[in-house]
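As structure tokens, the structure follows; a few thoughts come after it.
Yeah, one chain of the complex is gone here, protein chain that is, but the others are all in their spots.
As written, the chain order gives the labels A and B, with residue 1 at the start of each chain.
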Amino acid sequence: MSAVQKTSESGLTPAAAPPNDSPLVKAAQGGDMRAFEELVARHRDKIYARAFSMMRNEQDAIDLSQEAWVKAWQRLAQFQGDSSFATWLTRIVINLCLDQLRKHKRHRAESIEEMDEESGGVERQMPVVTINPTAGLERGELRQRIDRALGQLSASHRTVIVLHEFEEMEYKEIAKTMGCSIGTVMSRLFYARRRMASLLADLKKAES
Amino acid sequence: MNTELQLKLQSYVDGELSASESRQIADLLARDAEAAALVQQLQNTKSAFANGELEVKLPESREFYWSKISREIERENRQPVAAAEPSLSLWQSLQRLLIPAGAFAALTLIGLVGLFALRTTNQDSFSVHYESDNAVADADAFTYNDEENGTTFIWFSYPSENEFTESDDSLIL
Partner (left out) sequence: MKFQPKSWRWAAAVVCGVCLFSFAASITRAAELKLEAVLIWGTNDTNSPDPNHKLVGPKLAKTLGDLPIKWKSYFVVEKKDFSVNQGATEKVRLSKECEIKVKNADGASVELQLIGKGKPVGKMTKDVNKGCLVTGGNAENFTSWFVVLRKKE
């Protein structure tokens, strides 16, 4: 008997408790494609969103998220339940996005922007502003602004922010995922945050 | 303010410092306005992210999105079958495999005998050439091979950078 359970089209409402993926995962590990399809339905938005946050391109995000699902199917036997299924899958899509970004980087000539990523570039000279540019903003508006600012960061600055702030990875884990030193992670994160602060301040100025 | 202090202040905001280092930074913040201002800015940015991400929805229907995934899975599943030639009989298939495999085995055996014969003057045991074969104490160590330049790089992650205390020395330097 298939372990497929009935869920809504969109998966879950935010207020609901997270679904228990274990029965579906177990069934999928036994070769049940319908169970796997249900897992896709549950987590497709989250996986796509993570790919989009890293790639900032709709088609790339769709392709990479689908590739992640195919890889997940092939590696289902390796999933031991040490983390949640969604976390495991998110790591797969993150690695695929990083591979893709590295490929893009290889095709790109070394630019000033690239050299500035670790040394700080203009952010190095920026004055420290203690006024909070996001104070008093409604949650939705704040998220909009953060998203706009993230879109203006370089790929490696954006990646380090996504991994640290949204995936809640520690410096060491980010270094391992991105294949760079902890020092590099720290400096990238530092300058990415300073650039974010500056971009958010600009957005506030533009509004007023 | 130098880069090292800036990064240390960031580690403080992210809770990546040891208890003693955090205390030192807290003392510094009480007397250094510039450092305090930077910490404030970093905290503001961090708390902005704490509100979460913009919700992004997949711009494709469930069926269409799944159809591409299932097609790919089926294609991958079919691949090993497609590689075999269905018109060959079992004996023919076996012959195709066994002839080169047998020749290769004979070649290897004769080669090994030849090598031992050549090495009779040298008492060294037979050694296989590894491009790089590593046995390291650190389970988190990673190896990187730069095939273009032939460089093999092994990085030992232990102890991690944040595990150093003032009294600690590096394992090597």
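Some observations on this one:
The working rule: a residue touches a chain if its C-beta (ideal position, glycine included) is under 8 Å from a C-beta of that chain, and two chains touch if they have at least 3 such contacts.
For clarity, every value in this text was computed on a predicted model and none was experimentally measured.
Remark: the omitted chain is touched by one listed residue; of B:7, B:25, B:42 or B:58 this is B:7.
Of the options A:33, A:86, A:180 or A:203, the residue whose C-beta touches the omitted chain is A:180.
Residues touching the missing chain, restricted to subunit A, are 118-119, 179-184, 186-187 (touch as defined at the top). Contact between subunit B and the unshown chain involves residues 3-4, 7, 99, 103, 106-107, 110-111, 114-115, 118-119, 122-124, 127, 129-138, 141, 144, 146, 149-161, 164, 168-173.
Here, only the chains that are shown with their structure count from here on.
On the side of subunit A, the complex with subunit B involves touching residues 9, 33, 37, 40-41, 44-45, 48-49, 52-53, 58, 62, 65-67, 69-70, 73-74, 128-130, 132-134, 139, 142-144, 146-147, 161, 164-166, 170-172, 176, 179, 181-183, 186-187, 189-190, 193-194, 196-197, 200.
Remark: subunit B residues 3, 6-7, 10-11, 14, 16, 34, 37-38, 40-42, 44-46, 48-60, 62, 65-66, 68-70, 72-73, 76, 140, 142, 144, 157, 160-162 touch subunit A in the complex.
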